[in-house]
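What follows is a structure written as structure tokens; I'll ask about it next.
Here the complex is missing a single protein chain, while all its other protein chains stay put.
After this line comes subunit A, so read on.
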Amino acid sequence: MNNFALGKYMPLDSIIHRMDPRAKIGAMLLLMVAIFIPAGYIGYAVIAVLIITAVFLSKLRLNFIWRSVKPMMFMLLFLWIINVLVLRTGYVMFTVFGFKVYSDAIFQTLFIIIRLLLMIIVTTILTATTKPLELTLGIEDLLTPFKVIHVPAHEIAMMISIALRFIPTLIEETNRIIKAQTSRGVDLDEGTLKEKLMAILALIVPLFVSAFQRAEELANAMEARGYIPNRPRTRYKQLEMTFKDYVLLLLSTLILILNICIWKGFI
């Protein structure tokens, strides 16, 4: 559990860390859309260049990026196997034990995998370089224009920030309960299926009990301090867009436009 890197903030000091969260979220959204546009290898290469540059500028270790990608590896492999079995179009690339493997199965899956990897890395950079609190401030600001159509921007931001705030707490809690139940002879790695199910039950029930308890305590504590949703609130931290933020947004927009052009055949 301690090796879980996805969504974890890394307290480093880099140009990416100092950027405005709104610019980072905006760039992430633009790149996400760009990733989903089928612009071929050139399109992905351009995105990859920007992402790799961002990784280097962010001073994040490659090991950290690898650890956030690793949990997905099993799924990606699984996806590949399923596609090889199911997709039967294109030309036959090679034959394994009399089973014909088609080109589409290989290449289309490769596209999906590249997409997923790029998406994970983009989100990892965002969450690893932006404090959860800044992230929610950014989301709140970005949602504010939608207040006209009754989108509760502040409440959504509050919910997200509470959820983010409690991820480490719940992970800690899970670790604690794992340890407590391990002390009572629970073995999460070995045993029959029935024993394993029992072991999981012994973790989930206490975790839920404590999560509900925490939720109630937090709600009471907030109300006791006069928290009322949808009332105007002041902010301690003011966000400010600087030159580098505009550069990031501009680059992301350019990549998106480029990919659309490739897709539509303008280039």
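Quick notes
Just so it is clear, contacts are C-beta pairs under 8 Å (C-beta built on N, C-alpha and C of every residue); 3 or more make two chains touch, one makes a residue touch a chain; residues count from 1.
Methods note: contacts and distances are computed from a predicted model.
Considering only "Energy-coupling factor transporter ATP-binding protein EcfA2", "Phosphatidate cytidylyltransferase", "1-acyl-sn-glycerol-3-phosphate acyltransferase" or "Monovalent cation/H(+) antiporter subunit G", the record for the omitted chain gives "Energy-coupling factor transporter ATP-binding protein EcfA2", by its UniProt protein name. Of the listed positions A:11, A:98 or A:265, the one in contact with the omitted chain in the full complex is A:11. The residue from A:182, A:220 or A:242 that touches the chain not shown here is A:182. Residues touching the missing chain, restricted to subunit A, are 2, 10-12, 176-177, 179-187, 201-202, 204-206, 209-210 (touch as defined at the top).
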